[in-house]
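Note that one protein chain is taken out, while the other chains of the complex remain in position.
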Amino acid sequence: MIDLTRRYRFAAAHRLHSRSLTAEENARIYGKCNNPYGHGHNYILDVTVAGPVDAATGMVFDVAKLDLVVRQSVLEPLDHAHLNLDVDRFQNLTPTTENLCMEIYGILSANLTHEPGKAFLKRVRLEETSSNYFEYEG
Amino acid sequence: MIDLTRRYRFAAAHRLHSRSLTAEENARIYGKCNNPYGHGHNYILDVTVAGPVDAATGMVFDVAKLDLVVRQSVLEPLDHAHLNLDVDRFQNLTPTTENLCMEIYGILSANLTHEPGKAFLKRVRLEETSSNYFEYEG
Amino acid sequence: MIDLTRRYRFAAAHRLHSRSLTAEENARIYGKCNNPYGHGHNYILDVTVAGPVDAATGMVFDVAKLDLVVRQSVLEPLDHAHLNLDVDRFQNLTPTTENLCMEIYGILSANLTHEPGKAFLKRVRLEETSSNYFEYEG
Amino acid sequence: MIDLTRRYRFAAAHRLHSRSLTAEENARIYGKCNNPYGHGHNYILDVTVAGPVDAATGMVFDVAKLDLVVRQSVLEPLDHAHLNLDVDRFQNLTPTTENLCMEIYGILSANLTHEPGKAFLKRVRLEETSSNYFEYEG
Amino acid sequence: MIDLTRRYRFAAAHRLHSRSLTAEENARIYGKCNNPYGHGHNYILDVTVAGPVDAATGMVFDVAKLDLVVRQSVLEPLDHAHLNLDVDRFQNLTPTTENLCMEIYGILSANLTHEPGKAFLKRVRLEETSSNYFEYEG
Partner (left out) sequence: MIDLTRRYRFAAAHRLHSRSLTAEENARIYGKCNNPYGHGHNYILDVTVAGPVDAATGMVFDVAKLDLVVRQSVLEPLDHAHLNLDVDRFQNLTPTTENLCMEIYGILSANLTHEPGKAFLKRVRLEETSSNYFEYEG
């Protein structure tokens, strides 16, 4: 088993605000991130797949296929979007980086079919700023 | 003369849209950056001051003073803001990174008094993504 | 379960010298790091906490609280210090980065109370130079 | 147990071409990487050893010894080489980064004797470009 | 006047060997870089254009146009190539990074028409490894 990690980037805006909290709680918990108009980040997304190396090709996963799946299912809907306003999933879910990381894992997990004996989705790592990143393994 | 460059970071949302262009022109020129709800970036701001080294302290500029000026005049109004909606200056000016870079230079130039024989503001460098940065020297 | 990693930085001096070794052994084992007056590093400290995401806030851990604990218990005593001379713990323990990494883990572990069903300290990673880093999970 | 990771760099050329595939398959699967004359990379190699900290020295592994082993067994044969043409092992094995990563693990595993109660080779991480890296743990 | 710098990447192999030097001189001057089969690098190319900001768009240069020119005239012929064997210009010119940097400047200068009052090519910066880069301003 070997791991391949591939890096992608997207830029998006979000506002941290939870419907299940009062205005005061939102302001206290999220601070400047609760600013009504939102703010934004350059997210760095690292996708890790793990599996055996194919004897004929010497590769663990078809990188072109991985790029296609990530681009169509993650980058196109999220890049240059306002997460709260442009993305259905975040109408009722606060787009913290935790929730965004788990949502991306779920999308990729559904779109990267796991054939027996082949590589599978192992981990999603989402970096919000150079001081902060999140990792989710399902 | 020696140059000191100090790095700061802030996160903000913006929408590229010019009032002097038609909707079609805006869409064609700015592409995904014209998305109505905006998107965002982690900006990296490098401020360079240049001057002689003070014989007593061995320093070219008081870093604590530089940090205070940058924090009060630039980071507090811009960090976690939506540039088009939260910042007066960008009500009538498209917040491209070019315009943002020159605006920050103007603010710092007005707030860093240049005493004769002392260091002065030399350059502002603003990085929008890891593929793109702008430099302005007035 | 999701992991959050947050990055901190501090600068310190140290000298690698063990009281249980002879002068010759110290010189041979630690090389230039045994220089009597010490030398220094910009350490990069990554603290990882792991836990479930809170349904109300969408967050795994209160980042402001984490920053406060790390600042008070780790950065204030270590930043701009000479580890051998300014820090009690290293009066009798050689401040190799291995020992420093485990010491920071111990401090954080004692200061980040682990409430059931909440996030806990998972790992400390300490980078000494761009060629060298250490990880400790308790 | 604590982990030490140390970073090394080397530059090499390679061509992705498998003898067990037809010319058409090689072209389709490897794309530009199948270019007859080869192309090259600056590889970044991170070697991780794990073990207990020695009570006398405060160290997990003798870094000078690790450097010597990596330099003699990995960097000297691979740096500034054409992997397909200069390295015996890749006469009959396609030098994908997967295969190169596992080959380096095997070489280091054979050259870093594991004494009981001491540190052992835990992981090799090989970065091909800033978008791609591989990890192998044996 | 404001500067915009945009970053591109490509991977290529090269061999340092000069026809105007003897075999001994080639070996002495270029060292391991004279290896007959060549070796390779991940080059990082930073292209800087300088000019006034357009009042209507707030932009100094059309980034999509810059990307198109760089991709067609530089990245397509050089990426995943062996510089000595695949690129005509280096049949009779040693592909040191100095020569490659000046060659890319010449290509971009010829392909980025400089209209009066508009932005022009200011500088090309080519990074060979994380320890080495070259800059050329014509």
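Lettered A, B, C, D and E in written order, each chain numbered from 1.
Everything below uses one rule, namely that contacts are C-beta pairs under 8 Å (C-beta built on N, C-alpha and C of every residue); 3 or more make two chains touch, one makes a residue touch a chain.
Note that this is a predicted model, so its numbers are computed, not measured.
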item	value
Chains in view that touch the one left out, judged over the entire complex	B, C, E
For subunit C, the residues touching the chain missing from this view	9, 11-14, 32-33, 35, 37-42, 79-82, 85-86, 128-130
Chain not shown, touching residues in subunit B	1-7, 53, 55-60, 62-64
Interface with the unshown chain - residue positions in subunit E	16, 18, 20-21, 29, 31, 93-96, 98-99, 101-102, 130-137
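In this text, only the chains that are shown with their structure count from here on.
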item	value
Topological distance between subunit A and subunit E, in contact steps	2
Length of the line joining the C-alpha centres of subunit A and subunit B, rounded to whole Å	29
Intercentroid distance (Cα basis), subunit C paired with subunit B, Å	34
Shared-contact residues (touching 2 or more other chains) in subunit D	130
Those chain pairs that satisfy the touch definition	A-B, A-C, A-D, B-E, C-D, D-E
